[in-house]
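Yeah, one chain of the complex is gone here, protein chain that is, but the others are all in their spots.
Let's turn to chain A:
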Amino acid sequence: MKDILLDVKAVSKRFGGVAALKGIDLIQHRGETLGMIGPNGSGKTTFVNVISGHTKPNAGSVSFDGHSLSGSNPFQIAKSGLTRTYQAVRVFGELTVRENVATALVDARDAASPDAVAEIADWLRISHRFDARAGSLTLMEQRQVELLMRLVQKPKLMMLDEPVGGLSSAEVRIMIGVLSELKGRCTIFVIEHTMKVIRELADKVVVLMAGEKLAEGPPAQILSDQRVIDQYLGTADA
């Protein structure tokens, strides 16, 4: 049996009268790339917020690498090796890329050595931008900096919230290449609307619909599931 990395049990979250998540169960194994899809407002980002500690769930439990995350702060969760990116790219815009990376190293669980940092930056093809202000970079470069800042902390799990959002089709191709190589560096959880990303990267797909888990399985099976086609993908897109 494979090693369970993320174990989510019956997680629910309400915002006033709105049930954003209704009893979600989910298991992710180490090394397995898990894709999460679903229409806008189906609770995908809320799910990631609950796991990363930004939002406290009303019910349910989350355990990561054998330890319960209940009641942990985001910084404690980050230090346990679980990291995330945001739907809207988020870097320290006023600081240079070098300062962004240095900030990521300060309280890292397992800070990469300068050589390892250089290797990751070369791999992400962002080394030449180290002295530029992060806010002056293109969206694609900022996404690369985001990944760099996470990777220098040597995370066990990286949760990516729409990693190709806003990128051009050429950039999406590059990013898919980057993400497929990223699988060799840490376990990935990815939220995406771009089915191409899910099809090429995910080992398992979870479909959220109005806060509930609609389906779960390998991409080929999910993308041909009639309920998923009817309620999310639509016939033209499928």
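Criterion: a residue touches a chain if its C-beta (ideal position, glycine included) is under 8 Å from a C-beta of that chain, and two chains touch if they have at least 3 such contacts; residues count from 1.
The rule we apply is simple: contacts and distances are computed from a predicted model.
Engineer: One chain isn't displayed here; going by UniProt, is it "Sarcosine oxidase subunit alpha family protein", "Branched-chain amino acid ABC transporter permease", "Acyl-CoA dehydrogenase" or "Glycine cleavage system H protein"?
Structural biologist: Checked against "Sarcosine oxidase subunit alpha family protein", "Branched-chain amino acid ABC transporter permease", "Acyl-CoA dehydrogenase" or "Glycine cleavage system H protein": the hidden chain maps to "Branched-chain amino acid ABC transporter permease".
Engineer: Out of A:28, A:45, A:153 or A:194, which residue would touch the omitted chain in the full complex?
Structural biologist: With A:28, A:45, A:153 or A:194 as choices, the missing chain is touched by A:153.
Engineer: Pick out which of A:78, A:206 or A:222 touches the chain that's been left out of the picture.
Structural biologist: A:78
Engineer: Of the residues A:69, A:117 or A:182, I need the one that contacts the missing chain.
Structural biologist: Going through A:69, A:117 or A:182 one by one, A:117 is the residue touching the chain not shown.
Engineer: To test your reading of the contact rule: which positions on chain A touch the chain that is missing from view?
Structural biologist: For chain A, the residues touching the absent chain are 52, 54, 73-75, 78-79, 83-84, 86, 90-95, 98-99, 101-109, 114-115, 117-118, 121-122, 125, 127-133, 136-138, 140-141, 149, 153, 171.
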